[in-house]
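Note that this complex is displayed minus one protein chain, with the remaining chains in position.
Labels A, B and C are assigned to the chains in the order they are written; within every chain, residues are numbered from 1.
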Amino acid sequence: MILSIASAAITSAVLSSSSADPIAVATLIKPAIASPELAWAGLILCFPALAAVLCAVCGAMRVKSKLPGMITAIALIAAFVTTLSLYLTCHDGATTTARTIHLFDWITFAWRGESGDWTNFLAPFTLYVDSLTLLWMLFVTGLGSLITIYATEYMEEDQGKGYVRFFGGISVFLFAMGTLVLGGNLLLLYLGWEGVGLASYLLVGYNYDRPSAVAAAKKAFIVNRVGDLGLAFGIFLIWLNYGTIEYDALFQALADTTSSAGTTAANASEWSKAAIPYLLMLGAFGKSAQFPLHVWLPDAMEGPTPVSALIHAATMVTAGVYLIARTYPLFELQPLALPVVACIGCFSALLAASIGMAQYDIKRVMAYSTISQLGYMFLGLGVGSTFGASYHVFTHAFFKALLFLCCGAIMHGMGGQLDLRKLSGLRHVKGFRVTSWTLLIGCICLSGFPFSSGFYSKDTIIGAAFASDDPLFIFLGWVAIVTAGMTAYYAFRVWFRVCCGEVLYEPDLAAHAAPTANDAHGHVAPHDSANSQGGHAAHDFHPHGPRFAINGVLLVIAVGAILAALPSYLAEFAHQQNWIQSMVTDSSAVAGAGSSAHDAHAEHANHALSFTGISDIHTATSVVASAVGILGICIAAFFHLTNRKAADRLRHALLSNALTRWLPLAMENKWYVDEIYHVVLRLPAWAIGHVLHFSDAHVIDGFLVNGTARIPLHVARVFQPLYNGALQGYASTMAGGVALISAWVFWIWLQAG
Amino acid sequence: MLPTLSYLLLLIPMIATVAILCAPSSLAKWIATIGSLATFFVAIGFAWMFPAWTDGTFAPTDATIPLLPSLGISLSFGTDSVGLLLVLMTAFLMPLCMIGSFTAVTERTKEYFAWFMALEAAMLTVFIAKDAIVFYTGYEFTLIPMYFLIAIYGGDNKRVASIKFFLYTFFGSILTLSGVIYIAAQYKIANGMWSFDLSTLTDFCSTKMSAPQQYWVFILLMAGFAVKVASFFPVHTWLPLVHDQAPTAGSVILAASLLKLGSWGVYRIALPAAPIGGVELDQIFAILCIVGILNAALICWVQNDAKKLIAYSSVSHLGFCMLGMFSLNAIGVTGSIMYMINHGLSTGALFLCIGMIYERYHTKDMDQLGGLFRRMPIWSFFMVFFTLASLGLPGLNGFIGEFLCLMGCFTAEPQSVAGYPGVLGPWYAIVAGLGLVLCAMYLLMMLGKLVWGPLREPASAAHHGGDHGHSGANPGATTHSSGGSAAQHASVTESSAQSHSALPADLNAREIGILVPLAVFCLAVGFYPKPMLDVIAPSVERLLAPYPSLVAEYVAKGTLMPRDDDGGGMASITPVQGQSTLHANSEPPLATVTTVRESVGQ
Amino acid sequence: MNEPMLALASAIPSDMSSKLTLIAPEILLFAGAVAVALLGISRRASLRHAVPLVTALFLAASMVVTAWVYRSDATASSGLMLPMLGGYAKLMIAGIGILLVMVAGSSIDRRLEEAFESGRAEFDPIRVMRGEFFAFFLLSLAGTMLVSNASDLIWLFLALELSSLPTYVMVAVSRGKRKAQEASMKYFFLGALSAATFLYGFALLYGATGTLVFSEMRDVLAMQAATGGVSTLAIVGGVMAILGICFKLAAVPMHFYAPDVYEGAGVATTAFLGFIPKIAGVLALILLLSIFGWSGHSIQVDGQLVSSAGLPAPITAVLWMVAVLTMTLGNVGAILQRNVKRMLAYSSIAQSGYLLIGIIAGPPAGFESLLFYLLGYGLMNTGLLAVLASLERHGEEVETLEDLAGLRVRHPWLAWSMAICAISLIGIPPLVGFFGKLALFGAAIENSQMALVVIAAVNTAISAYYYLQLVGVPMLGQPNARTQAVQLVPDPWPRRAALFCAASILILPFVAERIYSAAAASGKAPTSAKGEASASVEAAARASAQ
Partner (left out) sequence: MSCFALTTINASTTMLMQPMPTLTLASTASDPATVNAALLVSALLFVCGLVGFLTRRNMIIMFLCTELMFQGAALAMIAFGNVHHDASGQVFVIFILTVAAAEAALALGLVVLLYRRRETLDSQAWNELKEA
């Protein structure tokens, strides 16, 4: 109910405002070249699909070994290689031209309307490959294969028990993500969209005998479904207004309508054109867990860590960003659309960062930081710098995956322990050195420490915000800077708490839900706290560090996180164009690519940050942002490295003071968003459900249906006393009947006569 | 050759019925299976030789045997591509049901299978009938076998459910009969001789009868079909009660084919015959659909009986189907036909799965059952697969129907770009869209209770579990895991499962054999629906021919009824003055507005 | 035996002889009645046991004679308004009559005959009833046949009286129990009352038109209709006549006797009462109403053909109101019943309501569907009661639904035939009941009576409830203590009648065309060509002989 009211409110707002200012002109996008010779690109999808089928076959044959893991890893690596070769073939020289590869007809049919001309609805299974797609597919398949290798070892305890289901889920996910990104029309995007929703449902609900995991999986799917509904309505409107949902044809149709700006399509009412971006936005925020629909991501941490790393940090959640980048011209048409995206993105970033600061479960902290970073990406899109957003997506994928894998490694070794109050000084524990240092690298990138990959991508976004000298964007820029500070604080809070200080660790007893102590085989409920030395009393628990596969992957991704900054290094020092920027400029999101970093526009002096005295806006922002970041780190060091008691004392002080009591409570309880949804949506629906159930069974069925069925019965009871067996009774009733009928006939005759 | 195939399609089930009644009861189930398989092959042969796949006309045209010429009734068969798809689906599902109920029924098996064969014959008659009375005969006769099946093999208060089913549907269909006879009588007055041929009647009614006549005829026809489709709000209450009491195979056929008789009736008779009535009442029926969707969806969410939940979900799903039908544009109607077929497959399969649990645990209550993934992984795979199919997950068959129906309703704007103006609009679709979200909620709630979560078994089945002390907090250990205690644990449950039913804990080969073809079909339609879409489009176009101009006029003038409302109620409607010649139905129906205007004006 | 009769007939002057040939079947039945009465009181048990057989033979002979008579050219010159009406009607009456004889079988005097055989009592002609019963049986059938070719009011009055008086005695004689006598008493007094009513109606009609002969009355009334309105005397007379005759149909104001008489009388007599008086009533109404002239029905008025303006408004109003009330009260009344015979009484009231629709619908379509529906109804009703007749519990008749529970377990054939008859009565398509209703509804709508059809449709739905009980109880019920004692009657003939009825209900739809065209032919006015009439009569003969 809330969804429809929200979309109604947005559309009505748009209705009133959009008619005033002139229609913005969408940038022209070059038509794609149909290239059937690239049909082998379909392999990118076939490999994961094949892996899924093989996993199912392994499942049917009850394979106990690591075979499914191997199959999936090989398939993903093959997909990555194919993507690489596709990239090389398409990226000849500086620019990559968009290509459409037709595989087969999926949903296509045509009919003749009243006017006799043919209208058709085309949703063929074609791939639309341009540089944006390649960028996305490169890091999706790349990270996918790395994380799968990580998972082969991570999931080894479940070999007989759930291994097949896990890797089957991963391959289904990769297939769906591939379809989403490579798809040539919005319907294929929708197929991928719900496909990844399904994969996240299966994988979050992996350890199915934990009710909390099942509830989290269900919540994830339903919240995504709300977003998908918005996307579906967006697709309907697009077809209604432009007559097509294929990207290539859509972009040309957009070009025609904007060039002949005067004659908007006769039969498309103004509001339906205006509503398109808002509905697509709804879908994007559903999938990328932005403010109204973000509640499912923290709960999705119930799933195994590789799942959180791959799906809920690197790839799936960026689908929203991809959608808006792909359909960017549509967003440009509506002047109000992009600012709304920016506002919601920024607000989500602030909200998530505030919650992240107060969480104790390190995976929850990382989850909220993902929401926060995604907020930045949408801010980037909103302020018109798709290059910034894509670059942040690229860097974020690496360091966030790294952070999650480190958490996974810690959890793996520490018997499922994730509470940062019960873990500290991991740096000194044998076997966890690699994990600690890689965690440090991750936190540095996350907090935007100068010259780290996070620093470059985040500052591009904030710089773009300030560069656009629109008072709203400037305000958002400042909010972004404050959030950057908070991000730095909670990133290093985790690191200092977990890795520094004196050595302290204990297994998570709750995770050992073994009902009876004497269960020799160590039935440890959640598989990933595989405490192989037996779950006896906590005191003789000794952690075991991750082995080669996990450490290897951690190192590779750490290097990746560092190298993610390479494009801007080259741009900065070797004066080439930033690789990401070049990729974005060739794609449909060219409008936001912006010219090279040093265009004249940024030169003028009195920009918002002129107090710093630096003329170039970008350098100014990076200076200010990194300063705030370092400040955040120092505060974190103060509270969590040197005197940890101070943190507790501060929290206690805040709680005791009536005025500020609400702040810590709200932050720790996630601003009560879940509870609001529960009270506003679930309870009324549950109540209405019961009322309707009662009314259906008793009012409609009981009263209406059975009631009408009993009318003849009541009429019969009325006439029953007439047949009382007395002869004269019958005779008199007969005489009365005859008299009545002749009277009635006489009355009719009078009227007629 | 085609006419003989069409007769054969009906004769085989009838012969099978007689054969079952004569043969000993042990052979009953085999004869039924062979009979239904033979019917399926004949149906495939019929489809293979079908000439009118792409031009939307009716074939075969010469399969007629005069039955009562003085009343214009002849035993004539002929259907278009859509009817043939429904025939194929019914013929495809019937053998699966027969095989599915080998162990479901222990006493009075002969009657059980005989009634099913009679039911199949009646349903197939409806789908390929070319004569209104043959259509009505099939449509009515399905009541008798279904009545007996529910009354003999049903649940606890089966008698009440069977009587309610019979009377409720009979009341609706008797009104439909009076509507059909009304059209035939007007035809006789105009042309001097009786004819019950469906195409003649629908052409006559749509071109020659006045607006008020078409309005009332549409109401009468819809009375019967609406009750049968059970997706419109006030008339849906009988479906959950009947599903609750029907035997498994009975509810599969009820959900898959019997509900489609109603929607096929709307597609074949109601919409072509009374376009003015259709346009005039379009919004009312659409609103009833939407209320039906949301009402059923919310009720599903609070259900704790699995079978009733799926029954209410099929009410909600068919609400979408009929919403698509009433959007009166190519996308919507195509989507609604795709929906009819896909709903049959996925909901039928879901009922089979629930039936399989019922045979093992003798309860459908989701509070007693839970976490069955541990005990029955294969069953859980199929259950998850078919739940996702009926959820409308893209890539599976539910999605195509659902998406097109919603799109049809959405784009049914007065000035639509797709060549078909409509009276519905985005707001209808947005409210109906909420049904999609609710659908995800209740189906996943069912999955969460039945498949995922800790293992909960009803007291009767799990009595052995108590003494061993571990009620199964056995993470991910499927029944057949090699772990030491797990194996011993598993063998115990299998032995206890053997004790009270001859079925192993998880699915046996027979049951898997039923579900696999359904799953393959769902996946195939989901990924490559093009052949079905191409086949449906021409038939839909033929149906919707008179509608655009009528809708345009309706939008322009607000109502199609004559302004000086002379020909008011039915009783006083003077029969239409005899038009000299009736246009041969080969010629496409005229622009109806002018002729209707004329005839009303007289 | 009937050759000398025909010789005698040819000796009589020509117009008289043509009339005599027309009533040859009735004369045959009179002879039969006498023969059966004599056989009934003969000392030799074998002769007494042959009484039902002889009755059946006479009925078969009358069918053959009817077929022969209505094929010859005697019909043209008979001056009747609807000369062919008798052809179809008499065949139907005789055919169903044979079935009713089978249903009665040896049930009359069964106790007495057993006592004679076992020597407990010696033969005494006073106490033996079987002969008289079947004699009255034949007399009543003859009376009903006479109604079909009545040419004037006297003949119609006598025929109606002849068809109803014997039934009063049959009811009294049918069962040796107090109930039968009470039923007979009620039936007699109410019958007499209604006879007086329609007699007075006839008197008024005579007063209005000055003649008793139908054709002349029709012309007078047509003249009156042409020159201003039909006289009030004729209208009042017509209304009283219709309401009087409604007693035969058990239509609403006059239906109160039906439940008690059907319950009190023996099963065989209930079967007889359920059908034969109904035909007499329907034929009488058709003849009476054709005096007032049907719409679109051409009548010679002083030379030129005038298409009459249709029934006067009051007459149609009476018929419409009686039809609606009969249908509704009949169906509604049946819902409460637990006694099967009483339930079938209400069902026969409801069926009369449907028949009245045919009458309102008028000559061409209305009569065809009416006569076709009558045949179907006759078979269904007789079939149901034949099932009851073939069962007994401790020597008593099986009457209540509880007795029939779980009949399928021990007598599957009887249970199936009851189910088929009940389902056909509901009007489920493949069976004959549906086609009858379809024709009726079609004819009614053709004469713009849609409201009546919708009411009839609703009533059919209400009737489905109690007919479904007749299907559900025997087929699905569980046998309980009461049903242990239910076993078959020694006489095999009621069972055979039940099976024949069920079989014919299944087969009739396939020969429906011939029967329907025969019914159509019988409804035509004399202007129709002779050839066509005779062809259809042969068809009818072959069909009902089957």
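To be clear about the criterion, a contact is a pair of C-beta atoms (placed from the backbone, for glycine too) under 8 Å apart; a residue touches a chain by one contact, two chains touch by 3 or more.
Predicted model only: the values in this text are computed from it and were never measured.
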| note | Shown chains contacted by the missing chain are A, C
| query | Who touches the missing chain here, C:A183, C:V340, C:I360 or C:A389? | reply | C:A183
| remark: The listed residue (C:F30, C:W68, C:Y200 or C:W413) that touches the chain absent from the view is C:Y200
| request: Identify the residue among A:L88, A:V503 or A:A726 that touches the chain left out of the display. | output: A:A726
| Can you list where chain A touches the absent chain? | 720-721, 723-728, 731-732, 735
| note | Where chain C meets the chain that is not shown, the residues are 153-154, 157-158, 161, 165, 168-169, 172, 178-179, 181-186, 188-189, 192-193, 195-197, 199-200, 202-204, 206-207, 210-212, 259-261, 263-264, 336, 338-339
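The working rule: only the chains that are shown with their structure count from here on.
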| query | Relative to the centroid of every protein C-alpha atom displayed, which chain's own C-alpha centroid is closest? | reply | B
| note | Highest contact count belongs to the pair A-B
| Inter-centroid spacing, chain C versus chain A (mean Cα positions, whole Å) | 80
| Of all the residues in chain B, which ones touch at least 2 other chains? | 167
| note | Per the touch rule above, chain A residues touching chain C in the complex are 712-713, 715-717, 719-720, 722-723, 725, 727, 730-731, 733-734, 737-738, 740-742, 744-746, 748-749, 752-753
| field | chain B to chain A touching residues, read off their complex | value | 164, 167-168, 234, 237-238, 241, 295, 298-299, 301-303, 330-331, 334, 371, 373-374, 388, 393-395, 399-400, 403-404, 406-407, 410-411, 413, 415-420, 426, 429-431, 433-434, 436-438, 440-441, 444-445, 447-448, 451-455, 469-470, 473-478, 480-485, 527-530, 533-534, 536-537, 540-541, 548-549, 552
| In the complex of these two chains, what residues of chain C are touching chain A? | 185-186, 189-190, 193-194, 197, 229, 235-236, 239-240, 243, 252-254, 256-257, 259-260, 313-314, 317-318, 321-322, 328-329, 331-333, 335-336, 462, 465
